[in-house]
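Pasting in a structure now, in structure tokens, and then I'll have a few things to ask.
Only a single protein chain was left out; the remaining protein chains are all shown in position.
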Amino acid sequence: MQFPREEYFAPGHRGCAGCGAAIVARLLLKVAGKNTIISNATGCLEVMTTPYPETSWRVPWIHTAFENAAATASGIEAAIKALKRKRGKHADKKINVIAIGGDGGTADIGFQALSGAMERGHDILYIMYDNEAYMNTGIQRSSSTPFMAATTTSPAGSKIRGEDRPKKDMTMIMAAHGIPYVATACISYPEDFMRKIKKALSIEGPKFIQVLQPCTTGWGYPPEKTIEIGRLAVETGIFPLYEIENGEFRITYKPAKRKPVREYLKMQKRYRHLTDEDIERIQRYIDEKCKLLGL
Amino acid sequence: MAFTRIDDKKITLRCQIYNPDYVVVQDPTLLESVNVVEGLKENGGIIINTVKDDLDLGYKTYTIDATGIALDVLGVPIVNTAMVGAFAGVTKLVSIESVKKAILDTFKGKLGEKNAKAAEVAYNEMLKKYG
Amino acid sequence: MCEVKVITGTSAAAEAAKLADVDVIAAYPITPQTTCVEKLAEFVANGELDAEYIKVESEHSAMSACIGAAATGARTFTATASQGLALMHEMLFIASGMRLPIVMMVANRALSAPINIWNDHQDSISERDSGWIQIYVEDNQETLDSIIQAYKIAENEDVLLPVMVCLDGFILTHTVEPVTIPKAERVREFLGVYEPKHAYLDPDRPVTQGPVGVPDCYMETRKQVEEAMERAKKVIKEVNEEFAERFKRKYGNGLVEAYNLDKADTVLVAMGSVCGTIKYVIDELKKEGKEVGLLRIRTYRPFPKEDVRELLKDAENIAVLDKNISFGFNKGALGIEMASILKNKKVCNYIVGLGGRDIKIDDIKTIINHVEKAEDDTTLWIGLKE
């Protein structure tokens, strides 16, 4: 038996067929287990899992707003500490406080609350499930949308050809907070992702994992390709897998030979406007980044 | 500008003071820029931190070198507590014991003791000077 | 024995939070609230208060963290003012919608622009509809007492709503007054420990808090908040009585305070510290043989409609003072609401004290003269410069 069998994320949720966010949640809870409290930012995951009176969560879960999953988690963590100390509550267990938000709720509107929570040193794990746009509201661009990807607010027009800015590097920004653990992950590499969750939860203090999660609806590919596309993102080097533990950088998966990014881009509708020249440009950009990371 | 109301009964009035019984001037240079006696009641008094002794502002005027006291006792020219002591000495509206207790409540430890001392020195000086 | 301390309103608020033995404080500094959260930081640093103090990066996060903590079953406290309260706006509705008994001190201050740190009520009045209970206090003693009462009210199972205790910026926050500090054990006896049954995050009882309120359930949640507000009126009165029994201080019936209403045809209606000035003027006029009354609205939400109607049934000239303005209606919130429940009476509205404009004795007298002569409901801005 390779993977834990416990399921704390119940079926019956309203995620699209082939939803990567659901895979994030399911894997996360398999590792985190029963003694976990989730603070969920507004977004796909929150909406698809909790239409009253139904919930897919088998652990205590809270949603308050869009931009504040980290701040809400700060309050939860502080409350647990105070209640443990003052009233002996939860004395017998270590509770994992996990905040989870999409790229919009993390890199954009939730950025300040996240930065604050990380800087203050709360013992929380923040999971950014990155599908590279505002999927819940209809595929608008976020600061985590990659260069040249078409979204509903960065359409491929005759003058502007999709997103005109590179993807914001959230993991490195979080690393700059000097927190004990940051990592990137991808749902297509569940062992790697789950190992990183496990490691993060074993470390006291603030932790951050950015997990890439292809989105069938937003990226425009058939639902069965969710894992395949995620794998290509890693194999091409457009989304490298690494961790930084106490300041030490380590690539956790090194493709034997990086695949051309064309293979990745060609599978997705959001890139179908790209010319050969555009693809070369993106390839050059990736090559440079990978060189820096030692890939 | 700050103001204080003193009464034996509960004070409910919340507006600013336009016709004071006393004006306390902590910084004598204000005398040149502000009409400090504006609105002062006819038989009101003015207590000024100054080294001068011959000020006549048309009202009962009480002077004290609070800066000197502060420098002596506290080692810094912060005159608030000395001026409170001076006010108590001139007006007798509050006892020096109350003043000292309030100071000791506000400032902890040595700082409180020094400030209480500054108030007391000023208080005694005013008693001596004006009876 | 109780201890009397000569302290500011913000210190009184901090003392109250300490007496309530709060578990989590999340706060962000803003004038004129800061001295409250500084004092609390001091209490925590000295071990006088055993609480987690989260030094959040904004008021939005302050309220978010309070919500997270309260949803985990902790007693929580925060304080803010003006722009900070406005920044919390979104989270205020979420706190009440999630039925979390958070208590917050609001140091009432004007809203920008232009930026102005001084007192009026525009900030908290703008949060009128947020589902928070709002108590407006008159002095520092009432600040302390109201914050203690606020926990008792908020945590009552018939209520389960957050409470903001509003005190006037600078006028109360920075004025020192003698405040009687009750003994901690007696406050603990009065309040008990917060043990929520409805909402607490605990791995042994995995609940989902804050789900998607589909159209099929949302309206019911709103009605439930409204019903809780209605029940809160009774609870506030009871808490006021019980507090009076234990601590020998009471504030009207908890919702409203009547001052010299019996013989007066002319009644002023107001909230907050200006009521003290009005009482002073009433006493002065009494000496001249003139009777004027004051109805102080202490609890603005839930609004004490029944008490207002009953207490003002014989009043002829009703002057409502507002430290806020509803632009485009040329009335303040209290003025609009009083007119709506006193339909056949003359209710004049006076916009006063915006942005710290001093409300003088003569201003109160002007209002009295104006309302007595007024033929119809009018609005007058008091204290404007020529």
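We call the chains A, B and C, going by the order they appear; numbering starts again at 1 in every chain.
We take it that a contact is a pair of C-beta atoms (placed from the backbone, for glycine too) under 8 Å apart; a residue touches a chain by one contact, two chains touch by 3 or more.
Operating definition for what follows: contacts and distances are computed from a predicted model.
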From "Succinate dehydrogenase/fumarate reductase iron-sulfur subunit", "Pyruvate synthase subunit PorD", "Carbohydrate ABC transporter permease" or "Molybdate/tungstate import ATP-binding protein WtpC", the UniProt protein name for the chain not displayed is "Pyruvate synthase subunit PorD"
Which of the visible chains would the unseen chain be in contact with across the whole complex? A, C
Absent-chain contact - pick from A:Cys19, A:Ala149 or A:Met170: A:Cys19
Using the document's definition of touch, tell me which of C:Gly213, C:Gly355 or C:Gly383 contacts the absent chain. C:Gly213
Absent chain, residues of chain A that touch it: 1-3, 5, 7-20, 22-23, 26-27, 49-50, 52-59, 187, 190, 216, 223-228
Extract the touching residues of chain C with respect to the undisplayed chain. 97-99, 160, 198-199, 206-211, 213, 217-218, 220-221, 224
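Following the convention adopted for this analysis, only the chains that are shown with their structure count from here on.
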Separation of chain A from chain C, taking each centre as the mean of its C-alpha atoms, in whole Å: 42
Where chain B touches two or more other chains at once, the residues are none
Using the touch rule from the top of the page, what residues of chain C touch 2 or more other chains? none
Residue numbers on chain C that touch chain A, as the complex places them: 23-24, 26, 50-52, 54-58, 60-61, 64-74, 76, 90-91, 94, 98, 193, 201-203, 205-214, 216-217
Chain C contact footprint on chain A (complex, rising order): 34-37, 39, 46-47, 50-53, 55, 57-65, 67-68, 71-76, 78-83, 85-87, 89-90, 93, 95, 112-113, 115-117, 119-120
Within the complex, chain B is touched by chain C residues 5-6, 138-139, 168, 171, 177, 273-277, 279-280, 358-361
